[in-house]
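If you scroll down you'll find the structure; I have some questions about it.
Every protein chain of the complex appears in place save one, which is left out.
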Amino acid sequence: MSRDVLVIGGGIAGIQASLDLAEQGFTVYLVERLPSIGGKMAQLDKTFPTNDCSICIMGPKLFEVERHPNTQLLTYTDVEAVKGGAGNFTVTVRKKARYVDEAKCTACGLCAEKCPVSVPDVFNMNMDTRSAIYKYFPQGIPSVYTIDDSVCRIFKGKKCNICAKICEAKAVNYEQKDAVFDLNVGAIIVATGFDVFDPSDIKPYGYGTIPDVITAMEFERLLNASGPTGGHLERLSSLNTKAEIEQLEKQIKHAKAGLKRAEKNGQNSDKVDEVKKRLAEMNESLDGLKAKEASLAELRDIAFVQCVGSRDLRYNAHCCSYGCMHSVKEAVVATEHESELKSTIFFTDMRAYGKEFHEYCLRGGSEYGIHFVRGRVAEIAQGDGGRPVVWCEDMDTRKVEQHPFDLVVLATACVPSQGSASLATMLGFNLDESGFVKTDPNKPVDTSVQGIFVCGCAQGPMDIPSSVSLASAAASMAVQTVKALG
Amino acid sequence: MSIQDLIERTKVSFCQDCGVCTGSCPVSRVLPGFSPQQMVGKFVLSADLGLEDEALSDRDMWSCLTCALCLQRCPSKVEYLEFVRAVREEAFRTGNKATFAHDGVIETIVNMQRGGLHQNKTAWAREAGQIAESGEYYLFVGCLPYFDVLFRDMGISSLGSASHMLKMLNKLGIEPVVSDEERCCGHDLLWSGNVDVFKELAAFNIEMIKRCGSKKVIFGCPEGYVAFKAYYPLYFGELDFEVVHFYDLVGEQIKDGALKLSRVEEQTVTYHDPCRLGRMAGIYEAPRELIAGMPGMTLVEMERNRENAVCCGVSCWANCSSYSKQIQMDRLKEAEATGADALITACPKCKIHFTCALSSSDMKMEVKDLTEVMAASALEH
Partner (left out) sequence: METELRIGVFVCHCGINIAGVLDIEDLCEYAGTLPNVVTVQPNLFTCAETGTSGIKNAVKEHDLNRVVVAACTPRTHEPIFRASCQEAGINPYFFEMVNIREHCSWVHRHDREAAQGKARDLIRMAVARAMFLEPIETFKSKVEPRALVIGAGIAGMSSALALAGEGFDVTLLEKKAEMGGLLRDLHKVAPSEVGAGELVEQKVAAIKQEGRIQCFTSATLEEVSGYVGNYSATFSSNGNTHTHKVGAIIVATGGAPLKPMGLYNYDGKRVITQSELETKLKSGKLDAKSIVMIQCVGARIPERNYCSRICCMVAIKNSLHIKEIAKDAKVFVLYRDIQAYGVENEALFLKAKEAGVRFIRYNLESPPVVGDGNVEIYHPAMGKEVPLPAELVVLSTPIVAHDDAESVSRILKVPVNEYRFFLEAHAKLSPLDFATNGIYLCGNAHYPATVREAISQALGAASRASIILSHDAIERVGTVARVDQELCSSCFACVKVCPYQVPHMDEGGKAMIEPMQCQGCGICVAECPAEAIQFGYVSDAQIMAACEALCA
């Protein structure tokens, strides 16, 4: 028997549920599979309809839940097995090796600076790079570094111990092992959140083939000050071009040095000529790239495409609940970055159903000049200079129109998180037709298993306030359970 | 069937009013005011208000190319194609008809095939290669002999393609049945509302193939293939023979090494997916593999390819007009933009329509039939 509670998932829902429980004096284990708590909300730039900076309002909650004497944070941890029932669950968890001692690491960041490995940064939607030893995101909690053993040179059998050597706190430990242990809890709260739908399945939208067609989450990172552009609004195509230029310039520098050496050493003229020829070629392509970069005019016109993979019986029948609002928000925020910018939102129904939402949309139109077009985008073609061209029937004028844009942002569907099906099997609760945790509408946080509750987007697509409300509701149910049975 | 049943069956009332169909429709892009979404909306409301005559007399219903692009993209999974087909069927019954091109001569030819007329459709085959009276394989030639006569002045030899198909089959050791008794597959009738005659022709063909004892019926034409594969079973139940597309069959043989493709003249080509072969039969890769498999041939893709390919502009020889020409020219320009020397298609009708459009332009683009292109490579040695 136990009066402790396990919360699975360290996004805003899991954090709120944990805090409510901890504040009421219950011991809470908060399990998060990633190296840091924060979830999707931590990736957002701002939040509607108040335009609050997302991480700024969330940051204090991260600290609070970490510091609370009644919470035990288990990040980088997976749930492996569950036995027992309400009032007395035994949960086996695996705390994965970080290869960094959490107690010693002070997050000074020197290790990451010196690490020779560079891989795509998932937190920044792969639009930036990180090192093999990394912090999931700057404000991440716990504030410690983690070695990604799938890319670290040490774990590939190569020689390297730069991070261990440079760490003044002596926190790096390549020998660290996963820790598998049991938790005894009286109730479980599932707050495993959601995933963003991958729009590359929708061929007519050109995601993955047209560089300036991106997802809303990618756009959030592009707007964000800690994102890949430092919050400077740029197109992916120009980012890519800049990266190419940088790389080519490096190669040219290298080749020039080689040429100098060759000439100095008096190597045979064939070789010198060859290098010269290659250098000329590289210079030519550099000119080409620079011309391309110059031709990429300033970012002026952005299109927001709603219902990408949502309300679409071919992919997800359900509505993502927040897409209309996050597009309006992104358009508003983008305009605040760059006042000359023009945003167009292509939508089916404008679902601005929450408190102050409709008013927010109206303000978006009147104060920020957002152009709302009723009509679902039919296809995104590639126009002059690779610019995306949006084809759509305007349902008000009943005309088929095509418009070129500098950037197209896809409001992608909210889909169940990757591990939710296997978690459902492990814990034994049912899922609904869309793959979210099934609940009775009149018992909104009860799963089909007694003592297991759900909150946030694990239950279905919802916005942040709904997630927070539901988290508190799940906490209440968990308390009632452990008080009665635990 | 009642109009309300038709609405329910085709799920048109699931329409979200989103406009994806109209935004995708090749006709809407060149014919302002044409809108699949609006047609659905109008039809449903008219039916609800008891204005069935009004619903069935919508002329726009005949301008639809039934290309299935909207069907593929519709987020509500509205069975738009079946909707158009069923409405045309009802409309035809109440005396509303399509406007046929070429003075309806093709429609007349098709209708003539109902009776006991005797056709001499196989003379070309005896000249081209070996055919049989009965046997496992049946080669469905379809309208090619008629097209050969009708469009010869455009420089199109439809029978050339048929002959080459036969020769390649012979090379593989197949001597298929080719029959004078074969009737039109009925595809165009089905899609222009004349379902009664479609059924007559289909019944005749099924019976005729049965008499030949064939178990595999080979099609070079996507329309015949789809008519047999999808629609004959709808009206006559499961067929007791297999419906095979020539490209699938040949492709298999090439993979097995039974047929070799030799080097052809160096050229860059692009491939146009016929609607019936692509979106309706799901055959996208087999033709591409055949093209890419010919040494010397470089395949480049148009922007709109595979599922997103755009129709050749006319279907069922009906409602061919200026917008058809514009669709065709846009498509040809798209092909030209790839830098290809030739546009290869896998449907005899696409070839006719594109060739027709080219004849009144100075574009330097060749339109070729895949079977003929292949023949040059497969029959050389």
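Each chain gets a letter, A and B, in the order it is written, and its residues are counted from 1.
Assume a residue touches a chain if its C-beta (ideal position, glycine included) is under 8 Å from a C-beta of that chain, and two chains touch if they have at least 3 such contacts.
This structure is a prediction, so every number in the text was calculated from the model and none was measured.
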| item | value |
| --- | --- |
| Partner chains on view for the chain not depicted | A, B |
| Omitted-chain contact residue, chosen from A:214, A:345 or A:475 | A:475 |
| Residue of A:358, A:371 or A:403 touching the missing chain in the full complex | A:358 |
| Per the touch definition above, residue among A:79, A:319, A:334 or A:380 touching the missing chain | A:319 |
| Touch residues of chain A, complete complex, unshown partner | 12, 16, 20, 23-25, 47, 49-50, 52, 57-61, 63, 67, 103-104, 106, 108-110, 143, 168-169, 311, 317-319, 321, 349-359, 362, 395-396, 398, 432-434, 436, 440-445, 460-462, 464-466, 468-477, 479-480, 483-484 |
| Residues from chain B at the interface with the omitted partner, ascending | 8, 13-14, 17, 35, 37-42, 44-45, 48-49 |
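Simple rule for what comes next: only the chains that are shown with their structure count from here on.
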| item | value |
| --- | --- |
| Gap in Å, rounded to a whole number, between the CA centres of chain B and chain A | 46 |
| Footprint of chain B on chain A - complex, ascending | 203-204, 307, 311-314, 348, 375-379, 381-382, 391-395, 398-400 |
| Partner chain A, residues of chain B touching it in the complex | 16-25, 28-29, 32-33, 35, 37-38, 73, 75-77, 303-304, 306-308 |
